[in-house]
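Sharing a structure, written as structure tokens. Questions coming.
Excluded from the complex is one protein chain; the other protein chains are retained at their positions.
As written, the chain order gives the labels A and B, with residue 1 at the start of each chain.
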Amino acid sequence: MLAEWKAAFNRGETMLRFILSRLLMALPTIVLVSITVFALIRFIPGDPAALMLGDMAQPDQIAAMRTELGLDKSMPQQFVIWAGNVLHGDFGRSIVNDEAVLPLVVSRFMVSAEIVVIAVLLASLIAVPAGVIAAWRQNSITDLALVGTATVLLSIPTFWLGLLLLLLFGLKLGWLPVLGYVSIGDNVVGGLLYLVLPVMTLVIHEAGVLIRMARASTLEVLRLDYITHARAKGLSESAVLWRHAFKNAFGPTWTMIGLILGNLLGGIAVIETVFTIPGLGRLMVDSIFARDYPVIQGCLLFVSLSYVLVNLVVDLLYPLFDPRVVAE
Amino acid sequence: MTKDMSAETLLSVNSLSLEVAHTGLEVVKGISFDIAPGEIFGIVGESGSGKTLATRALISLLPPAIKVTGGSVRYKGRDVLKMKDRELRHLRGGEIGVVFQEPMTSLNPSMTIGRQLEEGLVLHTKLSPQERRDRILDMLKRVGIREPEGALAAYPHEFSGGMRQRIMLASVMLLKPALLIADEPTTALDAVIQRDVMELMVELTRAEGTAVLLISHDLPMVARYTSRIVVMEKGSIVEQGRTEDLLDAPQHDYTRKLLSSLPFRGEARSLDTSKAPMVSARNIVVDYAGRKSLLKKAKPKRALHGISIDIHEGEVVALVGGSGSGKTTLGRTIAGLVKESEGDIRFQGRSRDDDWRDYRLNCQMVFQDPYSSLDPRMTILALVEEALRLVPDLDAQAKRKRALETLEEVGLNADYASRYPHELSGGQRQRVAIARAIARRPRFLIADEPVSALDVTVRAQVLDLFSDLQKRYGFSCLFISHDLGVVEQVADRVVVMQDGRIIEEGDRDAIFDNPKQAYTRRLLSAIPALGHNERGGVTLKWRLENDA
């Protein structure tokens, strides 16, 4: 019994070290991402103070903004001032309507996140088992059909797929609403109805990606010795597949799910455009049109930091599927 | 069907044939053999002999691409190849256990040892959880796991290769099978550990009355433990019989070839060592920086603790030791691939660091893995010619001529010049690697395990080639190997390393016949002393049986 306690303690310690090291490793990335976002806006030709205020700004406003941004100081000092503001939650104000950027970005982010999280969850639930089965039946008709379908699905651009679904279910059949958006918070049934098409579009596309990923990583695992050994022990095929192969094969797919989730959080501008959803991607695009630089900056920073965060969480949960990563 | 199906036969294989489904290539050609209960039975063959596939067929666990085209496998009279799934699953594990070659990949990395061991018991026995736990702990103790309770909750990556192979053995023997199939069970292990694991296996199976089917390329090892042997070549059994008879008077040419390929002791040469050494290393210390981690301080790991070694003109010095002994690091340090932290390396009396160009021209290296040491995108000729690129006083034409000559010398004619490495066999590739190393006519050659990746018969040919070239050109050589048999054949002097230190050195005969250190004796106990007889057979004498 004592030995088990001791082993458990040691394992706890290495786990703690693993968590801390991953957290520490994320820090430089966060700093560099912030510097990149800061630098990107500084690269735009013209006076940053004027950019931040738009075309309608008065000279005295610009002068005030110059001092606020610390433009008379060196670049590193300017970055420190900016980063300090950001840490206090001050992302600046929109040029277009003078709204504070952070609350605007957060509220739009929630809209996108709702769609993306549901879609990725559904896509994983469908695609991962399908991929595992395709791998198990490698080169059979089932496998060929699944891989073929997946390849076709992932080749269809989401905005076009969305358009087609809209045309079919919204305009031709009239089953689902076409334009606009209702928050689930305000109206559960109505909100869900508006979610169906965008979620369906994303699920169809991402399922294609995930089926292939799950199949490839399962194939890798299925040819390893311990699978043969499990069979040689007398285990049934389903025990071999789900108990031995699945958990080990899920690691790479799990990372992929994290990447997809993060990618979509920043990249569903096209979907939001097709279905006129007021999400973060649409905000970003509109701001680029309007040259609303404070909002662009805020979106970039917020999304890239949440992407880092999502991947960090994915990393931290990885030992559930492969305990070896803890020991490095 | 005339075979005697009495209780004396546990497993009976009858004209079993296998082929690759798509190509129709026959990989096993009508083999037959019987195994009696409790017997230890051996199959010996080189790679490509079909031995592994043949044994997979015994539990009907062939890769999907391989099809049975004829014959039968009878276990206690029942035909395995015609069994239903349920019956097969009972057979696998419950009646016939399998231990694979590669302990590092044979255990599921994401499942605790306890659960993996329990799985088989749940499947094949009706024991209660407490009984299962007791039985597992008892078995883990028997295979030599120090803290069995702690091991239950541990994952495979927390154990070394040797320990994992013991755990594998435990997981199979837990179920008390009637037959254990062991496919190269110790090939992936360090020489010193190999014997421990084999002895453990024999002890456990003897106690349970389990028969063993031992499959290996290593004829002496199989001969040591088995009562009967089958020799396979290219899918066919060429000879089978009692182990002693087979060794003493082999009937088939291939068996004779296998036996004559076993390394033997060459004649002792008397070399003039009074002159200053060709290569002289003094007090070499090598520290590896510890693995960088954000929270752990990187502790440098000392790989070599002040090693001194001399190699005289024309001398072959063998560097032996288990894995982690530092022998490869020393070789790579002398070659200049690893930077020494302290110490001095002299070549022909001058410091190596004073004239790197001269040293590079005169010191060459042959690597272990012929699959990785040749650039896959270059032709054989280009590979050898590249070695001459920096040689002064040779024009392009002379270089090409020299390269072709050298290839000829290692037994590869001009037809091979335009081929790529992947078109060559392992032995041929190693010949190319040797040609590349000697094309410059170096004074000193470092050979790092040059034959350990090769099959037995190929190994013998490459060793012969190496000896011929060494005699012809008289280069000095540092020959690194874990295989003492090979060392016995080629070395003039032997240096034994353990944990980054030299623990014993001396003339070959002195070390082999009269080792002083226990570690050296342990190393030697893994290989037999060979005597050849006039029937083409051999006598095996295991050294120092009692010391190890």
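As a working rule, a residue touches a chain if its C-beta (ideal position, glycine included) is under 8 Å from a C-beta of that chain, and two chains touch if they have at least 3 such contacts.
Here, contacts and distances are computed from a predicted model.
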Item to complete: Match the chain absent from this complex view to the correct UniProt protein name in "Aspartyl/glutamyl-tRNA(Asn/Gln) amidotransferase subunit C", "Peptide/nickel transport system permease protein", "Molybdopterin synthase sulfur carrier subunit" or "Transketolase".
Response: "Peptide/nickel transport system permease protein"
Fill in: Selected from A:69, A:265 or A:326 as touching the chain missing from the view
A:265
Fill in: Among A:10, A:67, A:151 or A:187, the residue in touch with the chain that has been omitted
A:151
Worksheet entry | Missing-chain contacts mapped onto chain B | 22, 335-337, 356-357, 360-361, 363-365, 367-369, 372-377, 386-387, 389-390, 433, 436
Discussion item. For chain A, which positions touch the chain that isn't shown here?
Written reply: 28-29, 32-33, 35-37, 40-41, 43-44, 139, 144, 151-152, 154-157, 159-160, 163-164, 167, 171, 223, 262-267, 269-270, 273-274, 284-285, 288-289, 291, 293, 296, 300, 303-304, 307-308, 311
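The working rule: only the chains that are shown with their structure count from here on.
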Worksheet, complete the sentence: Listed in rising order, the residues of chain A that touch chain B in the complex are 1-4, 6-8, 11, 17, 20-21, 24-25, 138, 224-226, 228-236, 243-244, 247-248, 321-324, 327-328
Item to complete: Please give the residue numbers of chain B that touch chain A in the complex, ascending.
Response: 59, 61, 64, 85, 88-94, 97-98, 100, 102, 105-111, 119-120, 123-124, 147-150, 152-155, 157-158, 168, 171, 291, 293-296
